[in-house]
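Let me begin by handing over the structure; questions about it come next.
Shown here: the complex without one of its protein chains, the others still in place.
Chain IDs A and B follow the sequence of writing; residue 1 opens each chain.
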Amino acid sequence: MSQSAGLSKTGVIKKQSHKQRQSNVMRNIVLLGIIVGVILPMIPQLLWSFSFRWYFPSLLPTELSSRAWVYVANPNSKILESFIVSLIIALSVTAIGIVVGVPAGKALGMYKFRGKELIELIILAPTIVPGLAVIMGIQILFIRFGLSDNIVGVIIVHLLPSLPYMIISMAGVFANYDPQFEEQARSLGANAIKTFYYITLPVIFPGIVVGAMFTFLISWSQYILTIMVGGGRVITLPVLLFSFAGSGDNAIASALSIIFVLPAIVILIVTSKYLSGKSGGMGGFGSI
Amino acid sequence: MTDVKLRNLEKVYDGASEPSVKNLSLDINAGELVALLGPSGCGKTTTLKMVGGLHDVTSGEVLFNGVRVNDIRPEKREAVMVYQNYLLFPYMTIEDNIGFGLKMRHVDKKEIKKRVGEMLSLVRLEGFETRKPAQLSGGQKQRIALARALIIRPKILLLDEPLSNLDAHLRDEMREMILKIHKSFGVTTIFVTHDQEEAVLLADRIALMFNGELHQYGSPQEFYEKPVSKKVAAFFGNENFLAGVKTGATVKTEIGDFDVEKSDVPDGKVTIVIRPESIVLGDTGHNSFQAPINRRIYMGTYTRYDVRVGGNAWNVIGDPNYTEEYDEGRNASFSLPKEKIWILEE
Partner (left out) sequence: MSKRLTITLLLSPAILIIVTLFIGGFLFGLFQSFGYMPIIGQHDMSLDAYRNMFTDTKFFGSLFLTLWISLAATILTIIFAIITALAMRQTFKGRRIINFLYQFPITIPHLVIAVGAMLLFSQSGMFARIFYALGIISDQSQFPILVYDNLGIGIIYVYLWKQIPFMGLIVISILQSVGNDYEELARSLGANRWQTFRYVLLPLIVPGILPISIICFAYTFGSFEVPYLLGKPFPAVLSVLAYRLFEDVDLNARPEAMAMAVFIAVFISILVIFYKKLIKRITGRT
C-alpha cells in the first residue's frame, strides 16, 4: 500500500475531460478580455503624451516630442502646484473621514438601537442623491460664510460624497467584530489603549484601508463640487485636466491624465490585498 | 443494483506536493453499506467526491458494475452526494429542494409533485412542501437532504458525515432512518465519518484510511478483534500493546511468557494486542501476571483501571463493584485468555 507514494510523483497523468477543456477555454477568453479591457483606455494617453503631431490616419505619432511633459514640469503651468493642492485636499478629507467615519461605522456595525434605520438612511443618502443636486442649494451659504473660493470649503464639500463610503466600509468590519475579544483582552490584563492597539485595530484595519482608499479617491477625482465651491480659485488637477480635455490639446490632456493616475496606482498597490475577499474590507458594500 | 470498484485511485490537488489519496483500491458490493473512516484530512471525503465525479481522478479508475466512469460527468453518474451541512438551497421551498433533481431531468411537474409527496412521507415530514429551509431543525434538514438525493433513485448514495452535525438523540433516530432507507431502497451506500462508533453501528464494512492510504477494510468486528496494525487498534480505542518475541505458540515478553493460539504470524518480534474487556482481573491462573494499578475510574456500568504493564499504559475493564484489593497504587493480578490475544508482526 505504501509503494504508491513514489509512483504518484512520476506517474501522474493529467486527464481533462472534453467539457473541462471547453470551460477552461471560455475562462481564458474572459481573462484575456479583462486584461485587454482594463489596459485599453490607458494606451492612447501614453502615446499621446509623447507626441507632437499625430494626424489621422497614422497608427503611431507622426512626430515625437517631450513638449507635453516639459509643460507639465514647468512651474508656470501650475500643474505641479495643482497636484499638491489636490493632494492636500484629498489627504485632509481622508484624515477627517477616518476620524469621523470609524466611530460612526462602529455604532452602525456593532449596536442595535432605535432609529438605526433612519440614521442608515441619512448616511446612505449622499451615495444615492448626487452631490451636485444638494451642493447647488448650499453654495450660497458657503459664499456667505467665506468658505467659497478656498481650500477649507472644498474639503468640507468633498466630505459629503466620500464619508458614506468610509462609514459603510467600517460598519462592514465592525459587524463581523466580536466585542468579546476585547473583554477577553481586558480580563487578561490589557488596558484600553493596548486593547485597541492589539485587538481592535488589527481586525478593523482592512476596513480602514478600504474606506480611506475610497475617501481619498472620491476627493481626488472630484471636479464639479470643487468648481462650485472653489469657484475657479482652488485649482486642483481634475480642474486643469477638464479644461485641457475640452481644449483639444490631446498631448497635454494625456500627460495630465497620467499624472492624475499615479497616486491611484500607488494606492492600489498598497491596498490591493485588502480589496479582495477574505479580509473583509469590501464586506460592507455587499450588505448595504 | 450497482457495485463499485476503485482501482489504484489517486488524487493530487493542483499545487499540492503530496497526493490526498494514494493508490486506493476498494471493492464495494451491490447494496452494501460501507463506511470510509479516518481522521480529518485522511482523504476520505476526497475519495467520496471522486466516486461522485465531483472531483477529477488524477489516476486510477472508478468502476460501476465493471464500467469505467472516470469521464462520466457528475450529473450523469447517478451517484448522489448528501453533504454534512445539508446544503438545502436557501431560496427554494422544501418541495422545490426535493424536486430539484427531477426538474433538472425535465420530469413532468405533476410527476415531481407526486414523488416529492412520497419522499416526504418516507422521511416522515408530510406537509412540509411550502416551508423554507430556514424554518427547519437540523434533523429535519438532514432528512430533506436525504429525500432530495433519493428522489432520483440513484445507483449510489454518498453521505458525507451524515450524523456529525446532529445532537445525540437525533443521531440514533437518523441512524435508524438511514438503515431503514438503505434496506428498502437497496442502494449501494458509501458514507464518510471520523467517528469509529458511527462506522461500527452503521456499516456492513469499514474502510479505514490514514494519510490518503487504506489501512484496513473489513467488518466492524475485524477492526476490534483483528486490527492489522497498532495504529488501527489505537484508532478503535485499544492501546493495550506489549512487545515480545514469538516462538511457536509462545510469546516471550518482559513480564513473562504467554501462550497464544497458532497464527500465520512468523516467529520473531511481535506485539501482543488485547481488548480491555478481554483481560481477566484477579485471575492468577494461566497466562497471568502482576501489575500495579495507577488509577481507578468508576464509569457506572463498569470500572476502568489504568494499569502499568511493562513499559506500557493499559486499560482494563472490570466489574463496577470493586474491592479494596484493587485500590489505586496496589498490585493486582491479571490474566490474558489465550484465544483473545491478537498478535501483530513488528
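Please note the rule applied: a contact is a pair of C-beta atoms (placed from the backbone, for glycine too) under 8 Å apart; a residue touches a chain by one contact, two chains touch by 3 or more.
Being a predicted model, the structure only gives us computed values, none of them experimental.
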(request) Write out, one label after another, the shown chains that touch the chain missing from the document. (result) A, B
(request) Kindly state which of the options A:V85, A:V157 or A:V234 is in contact with the chain not pictured. (result) A:V157
(message) Touch as defined at the start, partner being the missing chain; which of A:V70, A:I84, A:V129 or A:A192 qualifies?
(response) A:V129
(message) Which parts of chain A face the unshown chain closely enough to count as touching?
(response) 19, 23, 26-27, 30-31, 33-35, 37-45, 48, 56-59, 99-101, 103-104, 106-108, 111, 113, 119, 122-123, 125-138, 140-141, 156-157, 159-160, 163-164, 167, 213, 217, 220-221, 223-224, 228, 238, 241-242, 245-246, 250, 253-254, 257, 260-261, 264-265, 267-268, 271-272, 275-278, 282-283, 285-288
(request) Over the whole complex, note the residues of chain B touching the chain we left out. (result) 14-15, 49, 52-54, 73-81, 83, 85, 87, 89, 91-92, 100-101, 103-105, 148-149, 152, 158
